[in-house]
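What you see is the complex with one protein chain gone and the rest in place.
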Amino acid sequence: MKIGTVTGSVWATRKAACLQGQTFLVVRTGDEELVAADQVGAGPGDRVLLATGTVASRYCMDAPVDAAVVAIVDVKERQ
Amino acid sequence: MKIGTVTGSVWATRKAACLQGQTFLVVRTGDEELVAADQVGAGPGDRVLLATGTVASRYCMDAPVDAAVVAIVDVKERQ
Amino acid sequence: MKIGTVTGSVWATRKAACLQGQTFLVVRTGDEELVAADQVGAGPGDRVLLATGTVASRYCMDAPVDAAVVAIVDVKERQ
Amino acid sequence: MKIGTVTGSVWATRKAACLQGQTFLVVRTGDEELVAADQVGAGPGDRVLLATGTVASRYCMDAPVDAAVVAIVDVKERQ
Partner (left out) sequence: MKIGTVTGSVWATRKAACLQGQTFLVVRTGDEELVAADQVGAGPGDRVLLATGTVASRYCMDAPVDAAVVAIVDVKERQ
């Protein structure tokens, strides 16, 4: 997974029917910006783990999303 | 998902049989250009969410496409 | 999908058994070069749409390929 | 797979329910940093093989992870 920071959110009224009810967060990871479905309850400024690809879709009940927040990072330890 | 902007479209007569009837949009995301199937009804200049990979194919009834427009962005909020 | 241009082909006698009979084209897309299975009948100089990943494999009867030509581009319109 | 070096670990209390009990390592591969589930028992400084994508999820009993440590490298021979 990638670690990213939640920087915003996205609103869309015209979308795939099966995306109804999904929350979309903007997540910055390195110098890339992705939009991820969120079911963990992350908010602005949170550091999160992003799963991408089919994995994310399966986690979101097969919705057509390719990125999902799967955890909010408490601590990242350097060892 | 990535956020991109619709900049054009692509026409192809010789193609996989199962691609008949699909609309292909050119979408610019950052400095990359992708061609995505569209079933949401996006048009030139629209900002869209792109799902890629197997997820896109499944959303397009298992057609051999690896990118699909799944939403038209109304608002992208910075928080 | 990515848009690329066919620049050559690849021959391989030692290969996965299930690759027998596949045609492999070299396709340049941006500054990347990929080898893609072709069942559409593309030739040198053609502009093509490439599907990648599991999608490509499924389109090629589950052969172990991760890129396939799925269409030959007639027109790319800028709008 | 990519070869990387374990540089730390990540702790998260708010996460997908199915991630309970997973160990998350920070792995540096080239100039990229990924977080990977570990079931092999790797530790700080270990050189590891990373599998990514759906493959990693399947290896981790379909947990929503897209990277997993699948081996600890003993020797990398140049030939």
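Residue numbering begins at 1 within each chain, and the chains themselves are lettered A, B, C and D in the order written.
One rule holds in what follows: a contact is a pair of C-beta atoms (placed from the backbone, for glycine too) under 8 Å apart; a residue touches a chain by one contact, two chains touch by 3 or more.
Note that the structure is predicted; figures quoted are calculated from it, not measured.
Trainee: By the contact definition given up top, give the residues of chain C that touch the hidden chain.
Mentor: 6-16, 19, 24, 26, 32-36, 44-45, 53-54, 56-57, 62, 64-67
Trainee: If the missing chain were put back, which residues of chain D would it touch?
Mentor: 1-3, 30, 39-41, 49, 51-56, 58-59, 68, 70-79
The rule we apply is simple: only the chains that are shown with their structure count from here on.
Trainee: If you check the contacts of chain B and chain D, which chains show up for both?
Mentor: Under the touch definition, chain B and chain D have A as mutual neighbours.
Trainee: Mind checking the rotation angle between the two copies, chain A and chain B? C-alpha superposition, nearest 5 degrees is fine.
Mentor: 70
Trainee: Centroid from C-alpha atoms only, then distance chain A to chain C, rounded to Å. What do you get?
Mentor: 31
Trainee: Give, as an integer number of Å, the spacing between the C-alpha centres of chain D and chain A.
Mentor: 19
Trainee: Show the residues in chain D shared as contacts by 2 or more other chains, in ascending order.
Mentor: In chain D, the residues touching two or more other chains are 54.
Trainee: Which chains touch which?
Mentor: A-B, A-D, B-C
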